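Omission of a single protein chain aside, the complex is shown with its protein chains in their original locations.
Let's look at subunit A:
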Amino acid sequence: MALVMEKHKMPEQDPKVRAHNFNEVALGYTEELAVAEANRCLHCKVPHCRKGCPVEVDIPEFIAKIKEKDFVGADKKIKESNSLPAICGRVCPQENQCEKYCVMGIKGEPVGIGRLERFVADYCMKNDTEVIEKTVKEDMPKVAIVGSGPAGLACAGDLAKMGYQVTIFEALHTAGGVLSYGIPEFRLPKDGVVKPEIENLRKMGVKIEVDAVIGKLFTIDDLMQEYNFSAVFVATGAGLPHFMNIPGENLNGVYSSNEFLTRCNLMKAYRFPEYATPIKVGKVVAVVGGGNVAMDSARTALRLGAEHVYIVYRRSEAELPARREEVEHAKEEGIDFRLLNNPVEILGDENGYVTGIRCIKMELGEPDSSGRRRPVPIEGSEFDLAVDTVVIAIGQGPNPLVQSTTPDMEVNKRGNIVADEETCKTSKEGVFAGGDIVTGAATVILAMGAGKKAAKAIDEYLKEKFSK
């Protein structure tokens, strides 16, 4: 049988249509497409794909089950190592992970592992084939998890499977972290995907306390001393927005990407006034930055009715940190990329509303410490773009709430918690940390990988503690 060198395409909404709705862009494989794609897998004796997966999903085995049309079996296989496959299949940058190592990728395109994982999870969710058992045991030690983003959820899932009594504390009113407030509905449906996957954790016996700001309502010491948690995993992410510190940033119409996306995704401002939270998007929007958050913000602005949306990025196309696929999607939808441009001022009218953004042209110099060529301003090249909304998406730092109320836990000069890469141990006994709060803003799957490592280390720690 001749090898199919290219991935089977996943059906997608037409760009012209989808640019005006919040429905999911990628529609997912059908059963036929999934089986056909699974048949491209060569079942290597030494499956390199697995080493690219931070949570070590048994990829060849689940793909083998898809070939046999045993979709339920495939789902079980995946869930042995990944509690959130419908999410990972959608948002993982597979090109840098599992699919990067696929042998098929040497001469053609790698097997669509992410698409297959997504298909299996969606199939089982749709057909309600899952029977999730309660695994948490009343006589096991209590573990507190601070933050319900990808790291916290992954850690909770693994610890619950081991029987520990897990309680997740979430500051917002909805669990999920960036999965709920950050990544838009059109990439990751909330009611259809995020909620059911989190619900599965509840079925396993994981308690989720929302509206609980650790550092304010309880400190880490309160949890350990007053409420008898034997270990704590801090997974509070990178939720502190960076601003540019340029004139005009306090004008009306300037948003941090966090605020813009939170209003839209978490508060459902795109359904205002059915939902009470408002959002203001003008006719012309500039999004500053080149990462996935910038792409999400730009595409959200379009769907909220903006007529023209710019991405303003200080380096060139090759350095865009966003996933290739997201950049392509944004281009198809008509986002206007203004590369090698850097904002120097936001302009406003006498009432304090944005009227424009002043940028300076850039050229690339020598590589900097990140290995990317450093952008250098071209003197005298300033120009103005007329815009009425600006979204700043230049990155996030660690929120200091937990660190500032836990003085005996070491923090580095950027405010990230210092933790061992393998064991997630912090300088405070019984306290572990992982995900963006340790590494700085990274990816969903890396955070989940850290959550799994922490679960393993917490298990070892507690076993030793209680054997004494």
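Definition applied: a residue touches a chain if its C-beta (ideal position, glycine included) is under 8 Å from a C-beta of that chain, and two chains touch if they have at least 3 such contacts; residues count from 1.
The definition used in the following text is that contacts and distances are computed from a predicted model.
Participant: There's a gap in the complex where one chain should be. From "Light-independent protochlorophyllide reductase subunit B", "Dihydrdoorotate oxidase B, electron transfer subunit", "Na+/H+ antiporter subunit G" or "2-oxoisovalerate dehydrogenase subunit beta", what does UniProt name that chain?
Facilitator: Answer from the UniProt record of the missing subunit chain: "Dihydrdoorotate oxidase B, electron transfer subunit".
Participant: Using the touch definition up top, pick the residue from A:K100, A:K280 or A:K331 that touches the left-out chain.
Facilitator: Residue touching the chain left out of view: A:K280.
Participant: Consider the whole complex, including the chain that is not shown, and state which of A:N23, A:T129 or A:N250 touches that chain.
Facilitator: Answer from the full complex: A:N250 touches the omitted chain.
Participant: Which is it among A:M5, A:L27, A:V210 or A:V376 that touches the chain not included here?
Facilitator: A:V210
Participant: Could I get the residues of subunit A that touch the absent chain, sorted low to high?
Facilitator: 171-173, 210-211, 213, 216-218, 239-241, 243, 245, 249-250, 252-253, 255-256, 258-259, 262-263, 267, 272-280, 351-352, 399-401
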